[in-house]
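Removed: one protein chain of the complex. Kept in place: all other protein chains.
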Amino acid sequence: MDQPIGIAVVGAGYWGPNLVRNAQATPGLKLRYLCDLDTERARRVLGDYSTVRVSGSLDDVLADPAVDAVAIATPAATHLPVALAALRAGKHVLVEKPLAASYEDGLELVREAESRGLTLMLDHTFVYTPTVQHLRHLVRSGEIGSVQYLDSVRINLGLVQPDVDVLWDLAPHDLSIFDAILPDDVRVTRVSAHGSDPIGAGRACVGHLTLELSDGVLAHVHVNWLSPTKIRTMIVGGSRRTVVWDDLNMVQRLSVHDRGADRVEGDEDRRQAIISYRRGDTVAPALPEKEALRGVMQEFAASIAEKRAPLTDGWSGLRVLAILEAASASLAGGGEFVTVRDVPGRGATGLAQEEAVA
Amino acid sequence: MDQPIGIAVVGAGYWGPNLVRNAQATPGLKLRYLCDLDTERARRVLGDYSTVRVSGSLDDVLADPAVDAVAIATPAATHLPVALAALRAGKHVLVEKPLAASYEDGLELVREAESRGLTLMLDHTFVYTPTVQHLRHLVRSGEIGSVQYLDSVRINLGLVQPDVDVLWDLAPHDLSIFDAILPDDVRVTRVSAHGSDPIGAGRACVGHLTLELSDGVLAHVHVNWLSPTKIRTMIVGGSRRTVVWDDLNMVQRLSVHDRGADRVEGDEDRRQAIISYRRGDTVAPALPEKEALRGVMQEFAASIAEKRAPLTDGWSGLRVLAILEAASASLAGGGEFVTVRDVPGRGATGLAQEEAVA
Amino acid sequence: MDQPIGIAVVGAGYWGPNLVRNAQATPGLKLRYLCDLDTERARRVLGDYSTVRVSGSLDDVLADPAVDAVAIATPAATHLPVALAALRAGKHVLVEKPLAASYEDGLELVREAESRGLTLMLDHTFVYTPTVQHLRHLVRSGEIGSVQYLDSVRINLGLVQPDVDVLWDLAPHDLSIFDAILPDDVRVTRVSAHGSDPIGAGRACVGHLTLELSDGVLAHVHVNWLSPTKIRTMIVGGSRRTVVWDDLNMVQRLSVHDRGADRVEGDEDRRQAIISYRRGDTVAPALPEKEALRGVMQEFAASIAEKRAPLTDGWSGLRVLAILEAASASLAGGGEFVTVRDVPGRGATGLAQEEAVA
Partner (left out) sequence: MDQPIGIAVVGAGYWGPNLVRNAQATPGLKLRYLCDLDTERARRVLGDYSTVRVSGSLDDVLADPAVDAVAIATPAATHLPVALAALRAGKHVLVEKPLAASYEDGLELVREAESRGLTLMLDHTFVYTPTVQHLRHLVRSGEIGSVQYLDSVRINLGLVQPDVDVLWDLAPHDLSIFDAILPDDVRVTRVSAHGSDPIGAGRACVGHLTLELSDGVLAHVHVNWLSPTKIRTMIVGGSRRTVVWDDLNMVQRLSVHDRGADRVEGDEDRRQAIISYRRGDTVAPALPEKEALRGVMQEFAASIAEKRAPLTDGWSGLRVLAILEAASASLAGGGEFVTVRDVPGRGATGLAQEEAVA
């Protein structure tokens, strides 16, 4: 990596400052620009002491050959034009979730990137936390046995978004985590969604997703903008161990329980007798402290340098989009199960990716 | 109340000993019998120091004029014959939830009791906790404003029941609590249920209920026998306050949050601007310590003595049964919304009941 | 154990009912009397359904040859005359902590019991919890390495006792736990005590004990009647593991941390470099649910039947008394270290006891 990868951050709003900070701190990256139509806002983000250039023109930034890559933190509706322009200018792209405002838009981006041999990576930040990396290991290595159910709760008093409902705002986190930790050959096949808008905001502020996986397992996601109490809990029930992730428990985020109920093969007539219960120890693995976005930037730099797909590549973004679109259809249809589009690509490069990140 | 009410407990299994203990400790009640086909088991429950009589014959017990009332803690499938026999013998009846194995059976019991002028009461234990009593006050007095959503999670590593699924086993708690705290004119109109049986137990071990209330509010219930972690949380979101009940938080079960999002009437074009957020104090009300089942027994004795309907009367049991039957139909139908039977009677005596308990 | 051991409970106040309940439930014991000067109170404790006899006369109870043993739950000031009378009547004695109001009184009881070959056991209830039993195993087996420090916090809003200060009321719990878990050859040599009486109650309501152990280790105990928040935490720091016991954490009472700082032997000149830090996993061992007082009663019955010293014998009670007396002297002297009386007997029968309980 003799020459650092020149990068521009596009968008100086809520998430942009985090991209700026982490791009600056990542070896192998050289931050060239912060680009925003509102150049005053961009200057405020950089502060009074920065040598990074501000630009109000995406075209100018993309025209600069010192820019090899672009990190996009603009509203979802603009992802298609911005990312497309970047790809067409030959730049690698890191894009905030969701990949695009629709599956079709997202597919166009993925194809554009593939046809040009450019990296297209999703900023599925949680996937790069030490917690999810360990969870991914526990699930994919078989340590917890086969997955029996998943349950995720992500609720707090959150900003009612002007353009998307709570499912599109929050559930991408859960869906991208499921995508990263489950085996490559397991995918979400059907979705049932319920939602409500008790404050008259004009879109669902409380949402429930029931996901049917290709191996028959059910997963559930509860997202909520109106809860005064912040809860971020995910349970991954396995046939050998069950993992509980409480993201607000600073001292013990992950708990691996040797507890559960099993069906023991035996006399079919006496159903009750053949359930056995384990009540063993609980282990809280030691996890390193690391800012997730640092890992995102490192993976982005490494996937460009090594000319390989990143862990959260465009296809992972498409899989999340496919589920969100099915969820919206279910919500509109009163909660009935809606089949999720079959997204090509999952698993094709999974193992290589796993090693790259570990 | 010159003469104490003679009572017999029927069923010496899991719940019976609790009924025995609380019946003995309740002024106004005189425990005459513990009745179980397995008289040895009944004797073990009473221990070596008790003057209470054991009987293996329900007929004998019901024939004893010293028995005015019967508390039934037998399997749900037997509630109809046992309770019917008791009512026909002129005894008041307290019955463990659910009221009966089906709505039709339950209705038969309610009508029998009404026609004879006897008390038929459900042992909806949670309703008699100081926590639910206070929650009922907060909701029904309007202190939290109008209810916007309800969310209940009741999960732990529980016994896989031989006869019922997790919805019928655990959700009656949540449904009876909703029934007790919501205003009289609000009822559950439709139910969508999802469930899974990941261990091959032969019935749903993980269940999700989405309930539509008559005022358009959505409520959600998550019940789970397979979780290694015990969670018992209910959130009641209101337009003025939101209440979070964490039943495992010994030092602060109820938290009343002056936090939330509101839609402010105003310029319809600028949707985002008209959501306002409150981030005020949180109050944890002081609650007395009191065993809930003691309150159940006191209400049973009082409703008999005062010849009035108890707070959790037969109709409340029927309303819970109607929801459970709709949930089972939804589960069988793949999660579609199923209309809940319209149960007569709700609200007819609600206010009087409230005062009686407070 | 052909013939059950006849037992009488003396004292129907705060703790007596628990002794009554557990004596009745323990195989091998036969509860004969509940004895209290206030026979009405004793009758209320037994309730309306008990075959146990009430007596207002200790003499009568002690004269009954069907009474083999006595469990005493009277105020500490009366322990000497009541227990002495029981021992002189040839009865085995279980006595609530503290053993007596003074070391001299306690020693008289121990000698009386020894000279008569009778069991004298302290109701150091916490020692019989599964938690302390496991903690005892972790410490004494060497699994946590050598003990480096102990810290116990036992604070809540508690009743200001009329006769004793907070040290005598609460610290016996901590001191008896230390006594049970530490190796036999380690004892408390010196005590420094601070206390305050901010509400003018006439005795210390907040207390701090600093204990010096014979191996140089320091232990600290904080007891407090005035805290609105209940905290019951004990930390046992070891050279290999550190155990944190949070008694109010229902789902994870014990946490065994493979975390700590160690001094590595090496270059003495560079002090900082030779401290190494472990940040390994945390294990929460699965512990059975068991009422501690049941274990107390079982040990009492077993020690009588097997004619052996109980785990918490009179000497353990004396060791606690010796520390309390030194603490009172330190408190009176302004917090200076006071040497603890050397109590004979510790360790003589320790290993045998450990096996008996396990």
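Think of it as A, B and C in the order they're written, each chain with its own count starting at 1.
Everything below uses one rule, namely that contacts are C-beta pairs under 8 Å (C-beta built on N, C-alpha and C of every residue); 3 or more make two chains touch, one makes a residue touch a chain.
Please read these numbers as outputs of a predicted model, since none were measured by experiment.
A.B. asks: Going by the contact rule already stated, which one of C:Ala63, C:Ala77, C:Ile275 or C:Ala305 would touch the omitted chain in the full complex?
C.D. replies: If we include the chain that is not displayed, C:Ile275 is the one touching it.
A.B. asks: Which is it among C:Ser50, C:Gln133 or C:Ser192 that touches the chain not included here?
C.D. replies: Candidates C:Ser50, C:Gln133 or C:Ser192; residue touching the omitted chain: C:Ser192.
A.B. asks: Which of C:Gly6, C:Gly260, C:Pro285 or C:Gly314 sits in contact with the chain that's absent?
C.D. replies: Within the whole complex, the residue contacting the unshown chain is C:Gly260.
A.B. asks: In the whole complex, not just what's shown, which of C:Val20, C:Val139 or C:Val244 touches the removed chain?
C.D. replies: Checking the options C:Val20, C:Val139 or C:Val244, the one contacting the hidden chain is C:Val244.
A.B. asks: For review purposes, identify every residue of chain B that touches the missing chain, sorted by number.
C.D. replies: Its contact residues with the unshown chain are 252, 255, 258-259, 279-286.
A.B. asks: Just the residue numbers, please: which parts of chain C touch the chain that's not shown?
C.D. replies: Spelled out for chain C, the touching residues are 148-149, 151, 153, 157, 160-162, 192, 194-196, 198-202, 205-206, 208, 210, 217-218, 220, 222, 224-229, 231, 233, 235, 237, 239, 242, 244, 255, 257, 259-263, 271-272, 275, 277, 279, 282, 334-337.
A.B. asks: So that we can see where the missing chain sits, which residues of chain A does it touch?
C.D. replies: For chain A, the residues touching the absent chain are 24-25, 30-31, 47-52, 229-230, 248, 250-251.
As a convention for this text, only the chains that are shown with their structure count from here on.
A.B. asks: For chain A versus chain C, what separation do you get between their C-alpha means, in angstrom?
C.D. replies: Taking the average C-alpha coordinate of chain A and of chain C, the gap between them is 53 Å.
A.B. asks: If you average the CA atoms of chain B and of chain C, how many Å lie between those two points?
C.D. replies: Measuring from centre to centre gives 41 Å for this pair.
A.B. asks: Give the residues of chain A that touch two or more other chains, as numbers and ranges in rising order.
C.D. replies: In chain A, the residues touching two or more other chains are 255, 259, 279, 282.
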